[in-house]
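Before anything else, here's the structure in question.
Apart from one protein chain that is not included, each protein chain of the complex appears where it belongs.
Letters A and B mark the chains as written, and numbering starts fresh at 1 in each.
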Amino acid sequence: MIKKSSNVLLEVIDIAKEFDVSKPWLNRVIERQERQILKAVDGVSFTINRGETLSLVGESGCGKSTVARLVCGLYKPSRGSIIFDSVNMADAGADEVQQLRKRFQMIFQDPYASLNPRWRVGKIIAEPLRVHKIATSNADVKQRVDKLLTQVGLSPLDAEKFPHEFSGGQRQRISIARALSSNPEFLVCDEPTSALDVSVQAQILNLMKDLQREFGLTYLFISHNLAVVSHISTRVGVMYLGRLVEVADTKRIFANPQHPYTQMLQSAIPDLKMTGKQRTPVAGEVPNPLTPPTGCAFHPRCPHAFERCKTERPNLIDYEDGGQVACHAVEEKRINIRVAA
Amino acid sequence: MSSTPAVPLLQVKNLRIEFPTRRGNLTAVDDISFDIAAGEVLGVVGESGAGKSLTGAAVIGLLEPPGRIANGEILLAGRRIDNLPFEELRKIRGREIGAIFQDPLTSLNPLYTIGRQIIETIETHLDLTHAQARARAIELLNEVGIPAADRRIDHYPHQFSGGMRQRVVISLALAANPKLIIADEPTTALDVSIQAQIITLIKKLCREHGTAVMLVTHDMGVIAETADRVAVMYAGRIAEIGPVAEVIHSPQHPYTIGLMGAIPSVGDAHERLAQIDGSMPRLSAIPKGCAFNPRCTRVNDVPNHRCTTERPELLPAGKTKAACWLHVSAAAQTDKQAVTA
Partner (left out) sequence: MTGALTSTVRRFLDSDIWYKFRRDPIVIVATIIGLILILSSAFAPLFAPHSPFDLKTLNLSDAFTPPAWIEAGKAQFLLGTDDQGRDVLSTIMYGSRASLVVGFAAVLLSMVVGITLGLISGYFGGALDAFIMRVADVQLSFPAILIALLISGVARVVIPNSQHDQVAIYVLIFAIAASGWVQYARTVRGSTLVERNKEYVQAARVIGRRPLAIMFAHVLPNVLGPVMVLATLHIGTAIITEATLSYLGVGMPATQPTLGTMIRIGGDFLLSGEWWILWFPGLALVVLVLSINIIGDWLRDALNPKLR
């Protein structure tokens, strides 16, 4: 592993994931239905540099969680490639993949489901240590587990307890300790705080930032909450119906969103400072992903849509400040909302 | 407020909800009192386990056994409703108090068309012929913004999207023109863009119908945009109650202050969020005195260990009411000065 030349830790090239959601064969024949393919992710590309946090945001069904699971190897991509530290995961042998697994871990959304209820906390945190043979003697394992528990703000005494004895926030700390135990460089966080209360969410977000600074971690952060995303990320990617519509620096994307969907999402954020004022209500809902609109998937809800949007799918094009936008209107400079932040 | 001598629409007095368990009674809601005036939106906010949903359930008489009202009174338009026999209560439910729950899918019976469900509710409570009821149902669906209501009325719940389903639920809650609506996390299961639509809708309808709303949610953003007044609950008690702008912008109780600081917002440049250490106590281990005292940073600012020994009452603090000894001692001091002067 002497390939640490590039600054790019993860590169995702045109990945797609299709799920076959058809009814069983017999039903299809009787009801004369076609096979139904759900394109959960349809051609997504991005890179993550070492030490940064890339967030993917979007509404339910936009495929952001599927991207997280593809990156972690929980799903096999239908096409495209995932390159982790210059190694293409698809070409890597079983041993090499097992080696790579040590270096990336995942934190899940539901702190109540992500810990095995029948295991003691110490055993849960030690699992990666034992699987990857990082520590083998019981004394060594115990010492490491104690240290991890302290790092995430719990007590070494908690190792003897069962998950149900902890609150949601404390469980998420246990999840983080488990994810950190194999000394990974890269963490995929799938909505890690959306099941938590705000005060606990603040604790976890602060902890994640502290750990990132301390260990130089790289995060892929999945969330539907724009405020959380704006707080934690370096760069943000906005997804809509399985595709990335805009990627840019956090500051830029919130100060000066380009894609109409990003603008719409942003105006929908509840703002505490605007007490009593109305949000800009957003028209329409996310279409059924089984039958996505032709052309740009956003066109039925887009105030700037015109003929070309209905037929031709826009690709991500580089925008002046290093960001990328997939929108015909922006490309043709028909919408110009370049306002100083 | 003193200019309205009339009885408030809903009065909750010293409500106490207990869960008998084998380890003694757990007090989930502990001696809370509040009023809602006609046409007013009261937000009830708190973290999970604060007792906010139980309070809502108690008002509408849907407290799940073994939970029970151990003490206190609930009065609707001056009439006591917490001790009514089941049949009487059933008449009030739907007719005088409507309910909107979190999950629009489970609030509707999947086997009946939405029209049948709305018409049934109307016919149960209002003296209308079937044709009149149907006309009213279509009118309601139009009002909540369901396109082609005269056709959609004969559709089943699964034929609607999440946002549309929540609209149907709202029309169901409004069917008999109730005076009060209990909305328990009405937007939590929805995407941000849909949330904004639903909030706008609830607000508009309540204003037009003069309906009072008790809006139970954990989302301060929703409260900020919808509520007139807000009650902040912690560990089964009201920590602070007051006009929404005051509570958000100049909170008085240390818990509310911490809660407001913990909410990330877009564009705030802080590296770390303010966090409240620790977690909400379990019902079986609520601390003596002020329930918040183990997490409070200002315990030592109150003399005589009052915070750990004596429970504070809700008393005026700034422009809100807070249950905190900090403000009580301040008030007492001013009282003393008044006496000496």
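Keep this in mind: a residue touches a chain if its C-beta (ideal position, glycine included) is under 8 Å from a C-beta of that chain, and two chains touch if they have at least 3 such contacts.
Here the structure is a predicted model, which means the values were calculated and not measured.
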item: Contacts of the hidden chain among displayed chains; value: A
item: Candidates A:Arg28, A:Arg101 or A:Lys142 - the one touching the absent chain; value: A:Arg101
item: Omitted-chain contact residue, chosen from A:Ile30, A:Ala90 or A:Ala113; value: A:Ala113
item: Which of A:Val131, A:Leu290 or A:Ile317 contacts the chain that the document leaves out; value: A:Val131
item: Hidden partner interface residues of chain A, rising order; value: 69, 72-74, 97-98, 101-102, 104-106, 108-110, 113-119, 127-128, 131-132, 160, 175, 178, 182
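Note that in this section only the chains that are shown with their structure count from here on.
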item: Centre distance in Å when chain A and chain B are each reduced to the mean of their C-alpha atoms; value: 33
item: Chain B partner contacts - residues on chain A that touch it in the complex; value: 59-60, 167-170, 197-203, 205-206, 209, 224, 226-228, 230-231, 254-255, 264-266, 268-282, 285-286, 288
item: Interfacial residue positions of chain B with respect to chain A in the complex; value: 47-48, 161-164, 191-197, 199-200, 218-222, 224-225, 244-245, 248-249, 258-268, 270-277, 279-280
